[in-house]
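Missing here is one protein chain; the remaining ones are kept as they sit in the complex.
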Amino acid sequence: MSDAVDTSGAAADGFEPRITAFVCNWCTYTGADLAGTSRLHMASNVRIIRLPCTGRIDPLFIVKSFERGADGVIVSGCHPADCHYTSGNYHARRRFAVFHDLMEFVGVDPRRMTFSWVSASEGAKWRDVVDEAVANVRALGPFEAYRALAPEDAGVAAPAGARVEAEAS
Amino acid sequence: MSEVREVARKLLTDGTVRVIVGWEDARRGARPVFVTDPADTERLIFDTRCVHNLVTYLNPRRDNVAELGKIGLVVKGCDAKAVAGLLREAQLTRDDVVLIGVRCGGVLEEAELPKAASLSPENVAPRCYGCDNREPELVDHLLGESQPEPPRPVMTIDERVAALDAQPLEERWAFWTEQFSKCVRCYACRQVCPLCVCERCVAEKSRPQWIEAPPHPRGNLSWNITRALHLAGRCVDCGECERFCPVGIPLSLVNRKLQHIVAERYGYTVSDDPESPAPIGDYRLDDKQEFIK
Partner (left out) sequence: MTDATRETYFISDDDLRALAGDLLSAGTEVIAPVAVDVCASPSAIASSACLRPGVAPVDIEYRALADAAELDLSRGLPVLSLKQYFLPGHEALCCWRQHGTEVEIEAVPTTFAPRVVLAAKSCDSAALAIVDKVMNWDYQDELWNGRREATTIVNLACPVVDESCFCTAVGTAPDDVKGADALLTPVEGGYLMEATTDKGRVLMEAHGARFKAETDTHGAKHRGRQAAEERAAARARVAANLEIDAESVREWIDAHFEDPLLAALGVRCNGCGACSSVCPTCHCFDIVDEEEGIGKGTRRRCWDTCQAPTFTLHASGHNPRDDQHSRYRQRINHKFAIYPLKFGEVLCTGCGRCTRACHAGQDLVEILQAIDIAARRPDAAAAAVAGAEPAGS
């Protein structure tokens, strides 16, 4: 699947997706490290945040990422039966299944949210996951719909209806 | 209803409970009442205006109710599911409460009416249609006659959820962001929920500020997604969140969608059996994972 992905750099319109990846310490983070030490070529749009376990990843992390300007999110951890803490990923699987379906109901394109199992030995799979997530989000474009929810006066110091110089009424 | 009054009087007189929580007829319609004197049991009513889920008064956050002493609580079937929820999550022990169950044929959408009305497709609380627990089992007394099934509302909640599901993503996004943007963050939905049991809600955590406090559309979406998710597989569909919402956000549609999700994925339906484990916090090795690469 990675063959079809354009990882050559900026798109024609200059849009570069920003993607946050929440990964578990034991499998995916090590897998991503392997991808790096193996010098695998992949898209550079992903910022990795390492957590102890997928069970530690609150769906609010994803909501927060979108709030703070992410165009897409990746959640990745140990394969079923491989969890360092025995069952963290099983609990996460249920939680994210429900979250995934709820977000789709609320109108978030599920292609902005990638969930995967990547083990410590799967550097190549991590590259594929990243490239596919980046390609998906690149095709969807920036998540302007979420950014449009920001308060109008955020960071601009001008409340609605205000003006610096009052005219005589 | 004389049976409820009789049982309540007996429980208060013989000291089994110190307070009966039921419904009374007040200036603006039916409302919760807390009866401590056997003579006042005459005030108790049960009719189609008794919409409130009184189990919210068993919530561990309600220490000012608990201090009245042991509670005898009048419950409909849907309310009994909330008691089961509290038992399931160890927020209550069965001996803490005497449950007076009433056989229910559905309730009205509104409690604030001068008189009870018979149910029709126009006035029935939509959640009552298809109710699977009109004669609760988790009770100490089951009173009243068997009631006919509630009428089918003009459009059922399931049909409304399906209508939303049928729309394209952008339309659903437009719909929900518009609905949530009305939110004034009074947190009535949380306060009235019998199953919102956290001593300190994540919405009130400020280091870090997980959920933005001001009622702008961005913070409102975050709050409403979180509220819904935290009730996945726990919500008993009593509809109190929606009824209390001062700005009319259709929370029952989100709640129902989550019920569909846990039913489809995990075959789980919320019941008044406190022994059945809730789906979130439980797992199976072969849970569906088609959305995971």
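For this structure, a couple of remarks:
To keep things simple, chains are lettered A and B as they appear, and every chain counts its residues starting from 1.
The working rule: a residue touches a chain if its C-beta (ideal position, glycine included) is under 8 Å from a C-beta of that chain, and two chains touch if they have at least 3 such contacts.
This structure is a prediction, so every number in the text was calculated from the model and none was measured.
Note on the undisplayed chain: of the listed residues B:R5, B:R243 or B:K257, the one touching it is B:R243. Take chain A: the residues that touch the chain left off the picture are 68-69, 150-151, 153-167, 169.
Touching residues on chain B toward the chain that is not drawn are 19, 26-37, 39-40, 43, 52, 56-57, 62-65, 68, 109, 111-112, 122, 126, 153-155, 160, 163-164, 167, 171, 174-175, 178-179, 184-188, 190-192, 200, 204, 206, 209, 212-216, 240, 243-244, 246-250, 253.
Just so it is clear, only the chains that are shown with their structure count from here on.
Remark: chain A residues 59-60, 63-64, 67, 80-81, 87, 90-91, 93-110, 114-117, 129, 132, 145-146, 149-151 touch chain B in the complex.
Contact residues on chain B toward chain A in their complex (touch as defined above): 164-165, 169-177, 202, 210-212, 214, 216-218, 221-222, 225-226, 228-229, 232-233, 254, 257-258, 261-262, 265-266, 279-285, 287-289, 291-293.
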